[in-house]
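Showing subunit A:
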Amino acid sequence: MSNRGIWVHPELDNGDLVYYCTDTVMHRAPGWPPVKSRETIGRGPMQGGFAMKRRLTVDPADAVPIWRQIEEGLRRLVASGALARGVPVPSVRELARDLRINPATVAKAYQRLTEAGVLAVRRGEGTFVAADAPALASGERRRTLREGAERYASLALTLGAAKQEALGAVTTAWDGLGEKGGRS
Partner candidate 1 sequence: MRGFTAVLSRELGLRKAIWAAALVAGLLPFLLAALPGMTYGYAEVRDASALAIAVGAGELLALVLGATVLGRELAERRLSFDFARPIGGLAIWAGRMGAVLILSLGSALVILLPATLAGGGLVTLLTGATARPEIPWYWPPPSPLGMILLYVLNVLFLAALAHVLGALGRSRSPWLLLDAAILVAIGLVVFLAGRGLYRQNAFFGLAAGALGCALLLVTALLAAGAAQVTRGRTDARAGHRALSATLWSLCAVGALGFAGYARWYTHLSPADLADIQFAKVSPGGQWIYVGGGARHRSDLSPDFLYNPTTGASLRLNIQWREELAFSKDGSRAAWVEGRDRREIMTAGLGAAQPLATKTGIEVAGLDWRLALSPSGRRLAVLSDGTLSVYELAGEKLLASARVLNRNGENPPNEVFWKSRMLFPDEGHVALFGVLSPEAKQSPGSVTIRRFDVASRKLETTGEIGGLTGYIFVTPDRTGSRLIVSQVDGGHWTTSLRDGITGALITPLGPDGHAIRAAFLPEGGVVAWGGSKKKSNLWFYGDDGALKATANLGDIGEVVFGSEPAPGELFVGTGPAVKEWYRHLSLVSVECATGSSRLVAAGLAPLSGTWWPSGQVLPTGPAAFLALAPDGSLVRVDPATGRETVLIQGTLKPKESRFSGLSFSGQRF
Partner candidate 2 sequence: MSSHDGQKALHFDHVSVRYGKTTAAEAVSFAVPKGSVFALLGRNGAGKSSLIRCLLGQRRPQEGAATIFGEDAWSNRARLMARLGVVPEEPDAPPDMTARQLAAFCSRLYPSWDGKGVETRLRRFAVPGDVPFARLSKGQKGQLALALALGSLPELLVLDDPTLGLDVVARKALFEELVDELAERGTTVLLTSHDLAGVEAMADRVGILKEGRLLVDEPLDDLKARFRRVSFGQSDVTPHGSDAMKALDPLALKQASWGMEAVVSGFSEEAFARFAEAPGASDAEASPLSLEEIFIALCGEEGGRP
């Protein structure tokens, strides 16, 4: 199982986001410097780890409590399919260490997600995305979609982009992420 550890690359650590790669899921991103030191910071089948962390960021300065940011972020990742059902999520400690937040905050988010049926705890194995994780409620889904679109449209307007140019960028981004389970 030793090859199932999570390796952290210290040189990639720029202080605000930690990049992980795991032996089983992601060996190396194109253009990354080679891994120099290997230090085990956690164990277990962490297939979900990489994907989740790249998409899950929290902003402690935001008015929204951190635990809610995690909860909503994970819900979104699960709902969007970025985190497949049945894959393990990082342990509380690992995620807290990664985001440099209080583990109790992560635990609170996980607990709420577990209670909501999004995550499931398997005794002795860790926490996983529940096999029957509920999809995003249609209302919330619509609202989230609309908010995201507004933010993007506002950004595009600020940059003076034409509508077509902006839509094109959306398409490109969509295709780039598509492989990871997005519905093309």
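If you want to know what made the cut, all candidates are chains of the complex that A comes from, given by their letters.
Annotations
The rule is simple: a contact is a pair of C-beta atoms (placed from the backbone, for glycine too) under 8 Å apart; a residue touches a chain by one contact, two chains touch by 3 or more; residues count from 1.
It should be emphasised that the depicted structure is a prediction, and the values quoted were computed from it without experimental measurement.
Candidate 2 is the one, among 1 or 2, that touches subunit A in this complex. Every residue of subunit A that touches candidate 2 in the complex is listed here, in rising order: 13, 15, 60-67, 92-93, 96-97, 99-105.
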